[in-house]
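Take a look at this one; I'll ask things after.
Only one protein chain is missing from this complex, and each of the others stays in its spot.
In this document, chain identifiers A, B and C correspond to the written order of the chains, with residue numbering beginning at 1 in each.
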Amino acid sequence: MNQHYQNIIETIFHQIKNEENPGEVASYIPELANEDPEHFAVSIQLINEENYSYGDHQTKFSIQSISKVLLLCLVYRDMDEKIWERVDVEPSGNPFNSLVQLESDNGIPRNPFLNAGALVITDILIDLFDDPKKEFLAFVRDLTDSKTISYSETVAESELKIGFRNAALCNFIKSFGNIKNDPEDVLNLYSLICSVEMTTLELCNAFTFLANGGKKIIDKKEILTKSQAKRVNAIMQTCGFYDESGEFSFRVGLPGKSGVGGGIVALFPGRYVITVWSPKLNPKGNSYRGMKFLEQFTTATEESIF
Amino acid sequence: MNQHYQNIIETIFHQIKNEENPGEVASYIPELANEDPEHFAVSIQLINEENYSYGDHQTKFSIQSISKVLLLCLVYRDMDEKIWERVDVEPSGNPFNSLVQLESDNGIPRNPFLNAGALVITDILIDLFDDPKKEFLAFVRDLTDSKTISYSETVAESELKIGFRNAALCNFIKSFGNIKNDPEDVLNLYSLICSVEMTTLELCNAFTFLANGGKKIIDKKEILTKSQAKRVNAIMQTCGFYDESGEFSFRVGLPGKSGVGGGIVALFPGRYVITVWSPKLNPKGNSYRGMKFLEQFTTATEESIF
Amino acid sequence: MNQHYQNIIETIFHQIKNEENPGEVASYIPELANEDPEHFAVSIQLINEENYSYGDHQTKFSIQSISKVLLLCLVYRDMDEKIWERVDVEPSGNPFNSLVQLESDNGIPRNPFLNAGALVITDILIDLFDDPKKEFLAFVRDLTDSKTISYSETVAESELKIGFRNAALCNFIKSFGNIKNDPEDVLNLYSLICSVEMTTLELCNAFTFLANGGKKIIDKKEILTKSQAKRVNAIMQTCGFYDESGEFSFRVGLPGKSGVGGGIVALFPGRYVITVWSPKLNPKGNSYRGMKFLEQFTTATEESIF
Partner (left out) sequence: MNQHYQNIIETIFHQIKNEENPGEVASYIPELANEDPEHFAVSIQLINEENYSYGDHQTKFSIQSISKVLLLCLVYRDMDEKIWERVDVEPSGNPFNSLVQLESDNGIPRNPFLNAGALVITDILIDLFDDPKKEFLAFVRDLTDSKTISYSETVAESELKIGFRNAALCNFIKSFGNIKNDPEDVLNLYSLICSVEMTTLELCNAFTFLANGGKKIIDKKEILTKSQAKRVNAIMQTCGFYDESGEFSFRVGLPGKSGVGGGIVALFPGRYVITVWSPKLNPKGNSYRGMKFLEQFTTATEESIF
């Protein structure tokens, strides 16, 4: 492994580990609230196939909203640019689960990384495949070359039980005609998709094709075209962190995506994918230590796409 | 000049020139409405000092909102990160002159490229310098090494006469205490700053330090630190095109900024700055041919930051 | 019957009958779309027990949102002023099924005559009674002294099948904790309550206690206290016609309530209740002929509460 990156990662890791960790574990999904708040892991996967991990990198965690990127890729591959008739690519300037804009935008979500947008993409997924649940998992396992990756039915059910806001969003979009299937089916599948569990290194592997022009680095298989991969990265850059997207772009300077489970993945096209996991969230719902780690990492490496 | 870029530029230029040009020249500023709608120019300035221009590249045009980036840089250099106490860095999801978000955000504009944000930066400029009008022009002339660059008093007055929306914004922000000076003084200076006129190549030169880690390419003078330059680019990426910022990021894949005079500047950090000028605007207020040109340019060069 | 009122009613009825009827029958509930659009009936019930009807006054129709007033009264009687902890009494300035305000008001609906507000009142009804469905019907039958009044299960099911907007509202409020029961149960009962069918005279009778200081006129039974009855009338005055409430107050000058089935009930405290039914709706969702009739009626009688 590149000694340069390894040193930087270890230094920052220990520094942050020794500082206060003032965030809050996501408590609205009861199952996630049980997560040990002090978990802290980081992995980097270079395009040249080297990788390096540190901390609790052997523990799988709930990737939650990060799944929306993989979901988008699976559906984008099939639908190509027609997908944008159902969802837009603009940052929203609003929290992840806001209903306000949907009302003025007639049920077209602002982007695929809002819950509203991901529900629409899930609805398309149901129409594309006979067994969408199986298909999505197969897609993720193929990307990571890991057969141990699975849904957590417990987490999915835990989320469904309190998922009234998502049920509101789904029924609201349905009232505009932009959900075709039964809202309950869409919500069930969506919760499962968000419940996927991985280690930080597996999550890096799931995203390497996006840092590699659309191709997996091991077998060079094309998942998306070069242009499609760039576009997914562009959407992550502008919309990956809800109403903190500008802040992340500003501080970290890389496209990325966060999840309420405390994971953040970011990538430097042509070079690497980096994943940090720490369950405590800042008030905007992004991992407190994850944001801090990545800001210090790109400052130390002096690398950003800008 | 790099023959590769030159060929691509000429090819795309002629192709677009022969296609329909369905936009509308900005009519709300009477002086701008007189602009010949068929003007069309492009310039590219490489970091290695080569440059190349094509079309009406000897005609100066009103850069309008593009000036907001230069204004931000001048004030950012002086205030450093304290500037963000007065303006945020998030995309707004709303048109450039919307008042709605200001009400819920208590007078803190979402970003410095909304009119609201640029008015606040102008207010700071007034407090920083004895003669802010002279200072801003000197800054722009230094960046471009061109002494012929000037304000257009005619355009500035023309805009002021119909600038009731900006007067509303300025008074509204003042009511929250985030404008310190007399709203009329702020509006006068703001209109002047937007009225600056340049050629496409001069505009490239004004932005090269942002593609060069904060340093001018000719005399290596540091305008901003490396980190500050990256951050300005990041804000352009997420907020440079009002509620079409996501679309530009998605289609073109470069940080950039548009103006209602029909200019667009975009840059590839470490490589080049490219400027297109064509006065007819699409419904979102960005140059119709400018958007099209840049999309085709990054598709043809297969270069984007993603 | 008071010959004065009778003459005025017949004159206006024939005049309007001969004029164009440009509205649209509510088409979003399939069952209501089958209603004969030319139905037209009017009834007036004086506090002195006289009444008079004209037109299709023997046909029962779906009173829809008018039911919200009766629902409010049943729950208000039981809860007294504690009810206002769950729903406010302010006009909304928005359409009947808007979700926007709920987001900023943390799930407290603006008033009990918005769908959001009526869903909350339905939720309370479920907690108050063992068999709320039976209880509400018994309440309406008692008010009207009519045992033939019933729910229309067909209409209720027809509405439920397309009621995604209401499902969104109900789940959204639940996400704020202001719905206690299962959203599905609330939605089922709410649809039934709106499906009640009556004639115009029966509808007058259902409302006479509100024009009579809270007491039924036949048996003097107190349904609400004098103060409660006044307050319900006040809410009808400010909130009875969605975002046309000001217009109705302005043109007609009486408290009233409309339903998407084409019914409108209005009342003059101490004097009478008047009901008009005509299924075609104006763009704001209120009966076109009903609004016109009542405006001409209060102009001709020179009676309004103002």
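Methods note: a residue touches a chain if its C-beta (ideal position, glycine included) is under 8 Å from a C-beta of that chain, and two chains touch if they have at least 3 such contacts.
Computed from a predicted model, the values in this text were never measured in an experiment.
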Displayed chains that the missing one touches are B, C
Can you work out which residue in B:23, B:183 or B:285 touches the chain that's missing from view?
-> B:183
Given C:45, C:175 or C:245, the correct residue touching the omitted chain is C:245
Full-complex contact with the absent chain, from B:98, B:111, B:158 or B:237 | B:98
Would you mind spotting which of B:140, B:169 or B:252 touches the chain that isn't drawn?
-> B:169
List the residues of subunit C that touch the chain left out of this view.
-> 88-94, 101, 110-111, 226-227, 229-231, 233-235, 237-239, 243-247, 249-250, 253, 255, 269, 299, 302, 304-306
Would you write out the residues of subunit B that touch the absent chain, in ascending order?
-> 98-100, 103, 164-165, 167-172, 174-175, 183
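Heads up, the rule we're going with is that only the chains that are shown with their structure count from here on.
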Expressed in whole Å, how far the mean CA point of subunit B lies from that of subunit C is 55
How big is the gap, in whole Å, between where the Cα atoms of subunit A centre and where those of subunit B centre?
-> 32
Taking each chain's centre as its mean C-alpha position, how far apart are subunit A and subunit C in Å?
-> 47
Junction residues of subunit A, two or more chains touched | none
